[in-house]
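Read the structure below first, then the notes.
Removed from the display is one protein chain of the complex; every other protein chain stays in position.
Labels run A and B following the written order; every chain starts at residue 1.
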Amino acid sequence: MLRLEDVTISQGGFLLQADFEVQQGRKTAVIGPSGAGKSTLLAALGGFLPLGGGKLWWNDVDITDATPGKRPIAMLFQDNNLFPHLSIAKNIGLGIRPDLKLTPEDHLRVEQALKRVGLAGMADRKPGELSGGQQSRAALARVLVQDRPVVLLDEPFAALGPALRHEMLDLVHDLSEEANATLLMVTHDPQDVRRIADDVIFVEGGRAAAPQPAGALLENPPPALQAYLG
Amino acid sequence: MAQRAQPIIGTTGIAAGGFVVVAVLLSFLGIGLRAELGRGIEPAEWAAIRFTLQQAALSALISVACAIPLARALARRRFVGRGVLITLLGAPFILPVIVAVLGLLTVFGRTGWVNTAFEAIGLPTLSIYGLHGVVLAHVFFNLPLATRLLLQGWQSIPAERFRLAAQLNLPPRMVRRTLEVPLLVQVVPGAAALIFVICLTSFAVALTLGGGPRATTIELAIYQAFRFDFDLARAALLSFIQLFLAGSAALVALWVIPNIPLSAGLDRAVRRWDARGGLQSAIDACVIALGSAFLLLPLFAITLAGVQGLPQMPIGVWKTAGNSLGVAMLSIALLLAIALPMAGWISTRRAGGAEAIGLIGLSASPLMIGTGWFILINPIADPVPLALPVTALINALMALPFALRILVPPMRDVLTTYDRLSRSLGLNGWPAWRWLVLPRLRAQIGFTAGLTGALSVGDLGVIALFADPDRATLPLQMYRLMGAYRTEAAAGAALLLLAMALALFWVFDKAGRWHAEA
Partner (left out) sequence: MRRTLLATTLLLASQAGADTPVLTVYAGDYFTSEWGPGPMIEAGFEETCDCDLQFATGDLLPRLLLEGERTKADVVIGLTSDVTAKARATGLFAPHGQDNSALTLPIEWTDDTFLPFNYGHTAFIYNETTMDAPPASFDALLEMDDDVKLVIQDPRTSISGLALVLWVEAVYGEKSGEVWTKLAPKILTVTKDWSASYGMFTDGEVDMVLSYTTSPAYHMFAEEDFTKKAAIFPEGHYFMVETVGKIAQTQEPELADAFMAYVLSQDFQQMIPTANWSLPAALPEDQWPEGWAQLALPEKVLFYSEEEAESRKDQAIETWRNALSQ
């Protein structure tokens, strides 16, 4: 369980407040108008922005001051999710050990992850030799081997076409089901929400609301959300 | 409240920067231990300071002034062998000074090629000796650097701008005003400042081409104080003056010095729609021909004399070439060990002031650093076996400012682009170097290593003070040959030196770009 306790995040003149819990294994979409602070929220959870106040808990552990790599979190960004000079296998291996001193078992895990995302046989390719969709799969394979209970997606598939994006979301859905991972993903598209999200966090007006069940919320949106959805 | 995040590549750069400062300061301390209080600055030394500043300023201005038409012509013309020409034009910068002077004399000397040709067609002859000789030599060395900096500037003008200029059918004068002048205003001051600092510490060049005691530089006065009068206090005082002048010029320069670009990418000519007229083409062709002749003829002269001298070269020269290669390799290793962490440190800081540390090694007199260390080491250990390592270290310090200029900007790019990804993976410390920084900067590292190796192999350095029979370097051996009447064999050694410098540069630069990834 991920708990945000009276959290405030300030960046420049911008202020965002949040105070809620995300239950283990829930898939949560983070939606809201541009500039409302969706990415800022994820960056703070990931450890890239210091909190202006409040506490961040993972179960009973205070992770407010933990460095990004030490959090129970795997994260994918809008871009630069792979090192272009390293092979796909090495990129994924970094998710197991950052010094890449991999045991034979580790190598096996990399291979299985590649197979699971449909990239078997591509281990030695460089990211530049893969298509956009394949690159996303490779990044997901790394999330898989990282084996963290929480996964944050900051629109990593934004540059893909609709069909490919849906394919990726389905893959994300299946992977988090299998791992019982807690998923938080930023999105603009209500369709995406319907596709995989259990809950929705609506970010607007300097506040990130507590997660609401997705179906009910989309059926019957409050005025602010209604305005956003149009 | 979380603390400010540590850079993923660690903070060893602070230690490396500290090492540089300490290495130089300790050497001054060493001198200070042995120095007795001396006289103040005398009129002759004031004259040396004035001359040093004057020639450095003129050299910087003229180098840049000549580089403008050359870079411009190279930027807008495409011809067969353009890439090779640009690479070759860089050679004078890495040429050992003693070798270069020989070549310059053959071409521009009293009985050199140019004057022989002038005489044949009834023109008055030119004299290379005097202030203008010193400046000519400095322009020869630094024109390649200035041209490279400006060429990079020209190529940074987006092709779209030229397209727009073509669309509006702007005449050449307007192209200059709207596109080229703003660029020059940006790049020229930095290039001039950098060359000014390099020329401040000039020693060997000023001596042979200076024409007499008017052309006395501070570095010569240091040599005299140390070598002839053995007046350490005076040598130290003059070194401080030189350090101060070069250091303050460097500090000013740092704010305006442009980045040193790789040779890669420069072989691409920007597609231009202007400057198509016959006159403009002819002018560009002339400029390129003249520039190439100026920079390449002395190289050709060195090669010609050297080929004749090679058979007369004693076998011992090859052994010293081995020593020089060893010194160059050690210099490269030391340089990278210092420059990479420092570049990492500097590129994670917002202000650029830290880079000034890199200029200390270039501004301080190598003779003084070497002597200082001799004094410090002597009571503890025999300094003679350390002569080659100390030489290598001093050579590395002199290459440091160039290395930082080359490494810092791309390092900053890499660290910005991949900072989050690295942090989220817990990639930091050595693994971050191993898997992120080193592979991403391979081309720049190769370029830096090549430059350092070439500069180091040609440097006489402090080895002359303490050289043992077994520890002579190639430049020293070349001097020895010259000192034993063997001028022709010395020319052979000079050619070997030239070949080694170019080969070292080529091999490392190539290795850096070999199978370059993404």
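Here, a residue touches a chain if its C-beta (ideal position, glycine included) is under 8 Å from a C-beta of that chain, and two chains touch if they have at least 3 such contacts.
Predicted model, so just to flag it, every value in this text is computed and none were measured.
Seen in the complete assembly, the chain not on display touches B.
Touch with the chain omitted from the figure is made, among B:Gly40, B:Gly212 or B:Pro311, by B:Gly212. The chain not shown here is touched by just one of B:Gly81, B:Pro124 or B:Pro379, and that residue is B:Pro379. Across the interface with the omitted chain, chain B contributes residues 34, 44, 47, 101-102, 105-106, 109-112, 129, 133, 204, 207-214, 220, 223-224, 226-228, 230, 314-316, 322-323, 325-327, 329-330, 371, 374-375, 378-379, 382, 384-385, 388, 464-472, 476-477, 479-487, 490.
As a convention for this text, only the chains that are shown with their structure count from here on.
Taking the mean of the C-alpha atoms as each chain's centre, chain A and chain B sit 49 Å apart.
The residues of chain B lying in touch with chain A in their complex are 1-3, 5, 417-418, 420-421, 423-428, 430-432, 434-436, 439-440, 517-518. Of all the residues in chain A, the ones that touch chain B in their complex are 46-48, 50-52, 64-65, 67-70, 73-75, 77, 80-81, 83-86, 90, 94-95, 98-100, 126-128, 146.
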